[in-house]
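My structure is below; once you've seen it, I'll send some questions.
A single protein chain has been omitted; all remaining protein chains appear in their positions.
Going in written order, the chains are labelled A and B, and every chain counts its residues from 1.
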Amino acid sequence: MQADLILADVEAIRAKSPLVHNITNYVVMNTTANALLAIGASPVMAHSIEEVEDMVGIAGAIGGALVINIGTLSEKWIAAMDKAMRAANEKNVPIVFDPVGAGATPYRTDTCKQLLGSHRPSIIRGNASEVMALLNSDVTTKGVDSSATTDAALETAKLVADTYGCVVSVSGETDIITDGEKIIRVAQGHALMTRVTGLGCTASAITGAFAAVNKDTLAAAAHAMAVMGICGEIAAKKSAGPGTLQLHFYDALHNLDLSGVSEHLRA
Amino acid sequence: MQADLILADVEAIRAKSPLVHNITNYVVMNTTANALLAIGASPVMAHSIEEVEDMVGIAGAIGGALVINIGTLSEKWIAAMDKAMRAANEKNVPIVFDPVGAGATPYRTDTCKQLLGSHRPSIIRGNASEVMALLNSDVTTKGVDSSATTDAALETAKLVADTYGCVVSVSGETDIITDGEKIIRVAQGHALMTRVTGLGCTASAITGAFAAVNKDTLAAAAHAMAVMGICGEIAAKKSAGPGTLQLHFYDALHNLDLSGVSEHLRA
Partner (left out) sequence: MQADLILADVEAIRAKSPLVHNITNYVVMNTTANALLAIGASPVMAHSIEEVEDMVGIAGAIGGALVINIGTLSEKWIAAMDKAMRAANEKNVPIVFDPVGAGATPYRTDTCKQLLGSHRPSIIRGNASEVMALLNSDVTTKGVDSSATTDAALETAKLVADTYGCVVSVSGETDIITDGEKIIRVAQGHALMTRVTGLGCTASAITGAFAAVNKDTLAAAAHAMAVMGICGEIAAKKSAGPGTLQLHFYDALHNLDLSGVSEHLRA
């Protein structure tokens, strides 16, 4: 990856302020909205079946993306996700899908397979256990943590990309982004980020902003993960723990410039 | 506006700790509760149709306000809002209504018109596009942003105030507060505030606290917007971005005194 191409996407987000329509979980609604605002996007949270189609329509008309996150699932939300994903496919609005906790309960795993089987996502973003669960493997995840090895994660990511015809972005100590053939590795971030709730969900939301401005979906997904990790590193330097990290992370998203990306980007 | 009258309301909030009953959106429940606590009010979030009438009753008995915010709407919530607003009108509890995203989807616009047509709010607080949408104009809002000019906003605010028989508080670079005749302009605030999610919703919640202690509804609405803007300015001085701004903003609400108001208040 090149620092200037990463920052070009960030600048495009700031210039176009794409509408990122999130149907996401209760835990992270506020924090992902803040991350999207900090980087320059326009977040909308709307989950009612009466309006998701209209909201996706706005995203289609003015440029945007749909982010589906199953973190706190229930029946009415699934119906709204289904309707929103259908509309997004019809209007060519890119979909980022986050299978939070897939593998932890059959309800989550089954819901993901049903939604991904009926509609075409642009990017699936999750940790290794969650992504594995999309393949009928017998991995058991402990909540939303990842226990898979990097090698297994890579093979699984490729299989999932092939199965659903999309880019797969697997977060971990080294993130793996693949379209089934090409592979990009992102080795950014800081251990303290795992002690802040919803930074994985934030990665998915931010990925939506990048997908809205960069038609090269693989690059968009990789750039998003690089920015997440770099801003986490910048924030960690100023932080005494996970509480202060979260705020400095938003500040870092807001202030990120080329020298910041260049300074922190690893090969 | 006079600094001492603004602070008198703040002191009244701290002394009486009015109950502010919010039926609000998922994104801002935590942050608006924190803002209300920081300024000295007693926030309650309760949306179940089984209890909203009782909760409004407590607000009526001990002094308080009802804040209705349609940010993340669904059918059951609308029914609860309807019931709560009816109870508030019966018990003379002031209602602050925030039409979040009105104009963005028909669902939002129609819901606002239905609720405002059936009940009498004390104050409608939104951005110019949202307030315009309450008038059957053909404005299209992009999510929750405002695109209207100040002049158009003023004319619309007056019309909405006349239509619904209430004070209208329109936020923007210069806030406009009017009862249809008198007009108060508030030119406070900081650009960084637009990069924090839910500060508009927070303005509505804080307006509820002021409406609970000051029967002059126009003054209450204006004082609330002045305090929002002033605390945003105080916070911005200490902040490197939107993340740190949000926290310093709560601290500023908590610590606001007469010299802080006087120092920052513009004509």
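Quick notes
The working rule: a contact is a pair of C-beta atoms (placed from the backbone, for glycine too) under 8 Å apart; a residue touches a chain by one contact, two chains touch by 3 or more.
As the structure is a prediction and not an experimental result, all values here were calculated from the model.
By the touch definition given at the top, chain B reaches the unshown chain through residues 19, 26, 29-30, 33-34, 37-38, 42-48, 50-51, 54-55, 58, 62, 76, 246-255.
Listed for chain A, the residues touching the missing chain in the whole complex are 25-28, 30-31, 71-75, 101, 104-108, 142-145, 194-198, 239-244, 246-247.
Here, only the chains that are shown with their structure count from here on.
Note on chain placement: the centre of chain A and the centre of chain B lie 32 Å apart, centres being C-alpha means.
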